[in-house]
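For this depiction, one protein chain was excluded, whereas all remaining protein chains were kept in their positions.
Right after this comes chain A.
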């Protein structure tokens, strides 16, 4: 049942703030244990199987902007995620000479409605980076602590992939992966010449059914639009809504949490939120509060939850809330494959993302930077959308006539029309996504001068890349050029140089931000213990990516899910023991 507004005097067992990967998993595990749960979501409800919510299988002409992005949907008019980098009435600020872009989705399922479904386990080394290279800190837990949960997540949610036996890329319970697309075969050829591995990708897309509640993939390449058959993972369709059907879960939508409330002893006893419907404040009570609002939003709530017992914000006696904010690194390059001009047409949509990828393959001891990156490949014959036919002023020369003479750039008329058709599906590219070094001086804090339209003080970001990330981006570009050139592609655009940090994406842009409520054994240098329980408030937990001590060269979602499941098991056990 979805509840509009209720001021409940009856306390819940658990209040979960946020319905993304972390909050969704907690709602499922905690409600299955028989607990009465409230899930509080800042946005509206969303179900892609309902036709009124469906953007999947829409054509560009069903959008007056032909699928181009908007402020609310920067990744395209049919992207499922509602929110963006710049939400009306919900500002954030930045410190001098620093940059950070913050992507938020205001809807049930949060950012899981949009993501690339790349579902990689962290490996044994990813929990112990400080022991390996002396930078940052080790996690207080290791791969063996999370492995049983990764296994359970694989079986519950489903992920395709191939067993490879690579030490730091642990295998899981995989569904069969799809065969590569044509441009991916070219990439595999190019990478092989450079001795760079390319293996089947690992995406949470169902190539076979795992239960009777979700369908299997029908290959439309549109997971970012959310799947009406529930064949991809998103938290709303796979966790929150099923939990509501089976257990005692009340969903509060359009509810913006302002703070965690506490009793006189400093224990959390509920939350206070603003209803977007009537702009009034409501309070809910619970025995346990779980934050899964996203790394930065959960930090914001904690910093705004000041009381006599928590003068600097709840969970913040260490002063570490907001600190060690870090995102993945990112850089991209593109080329055009002359072999694919005039290519045969056939349906090559495939799944909603790459069919192959490159896990990190090198030894940092032989490199001038710490930590690695993986490579994602893209290109080929996807559905045309806003932007198709652009750039013929620079790209038309790649089309050649029967005598090998290149077409002139630019132009007009039937010749241009024909060349746009001939060039279609011949571009391809790759993106590096890597690990950065968590830094104390990269952080978010409350900006005392600015509030959002709900009257809640907003975040101010401070973030600068270190030499390690910049050198890593340089290495990415050298690699991209090598693979593309080996594949037979002509490089497009200029290789970025030091003046642009080698094309390194602005912090926040990869949308893998973590670390703001990091876990640790020492209450003076961490916010949470190894069970994601606040050191200074034992009935407050965090289940998003805030607890990450370091963000590996993997996408964070699978680890958020595993960690949230583990934390939820711990909450159930502590409640049974009456420890909280």
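Operating definition for what follows: contacts are C-beta pairs under 8 Å (C-beta built on N, C-alpha and C of every residue); 3 or more make two chains touch, one makes a residue touch a chain; residues count from 1.
The rule we apply is simple: contacts and distances are computed from a predicted model.
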| item | value |
| --- | --- |
| Name of the absent chain as recorded in UniProt (options "ABC transporter permease subunit", "Alpha/beta hydrolase", "Sulfur carrier protein" or "Gluconate 2-dehydrogenase subunit 3 family protein") | "Gluconate 2-dehydrogenase subunit 3 family protein" |
| Option from A:141, A:188, A:260 or A:534 whose C-beta touches the chain left out | A:188 |
| Interface residues of chain A (partner: the chain not displayed) | 44, 46, 48-49, 51-55, 57-68, 70, 72, 77-78, 80, 82, 88, 151, 155, 158, 160, 162-163, 171-182, 185-186, 188-189, 200, 207-216, 218-222, 228-231, 339, 343-351, 381-394, 397, 408-414, 416-417, 420-421, 424 |
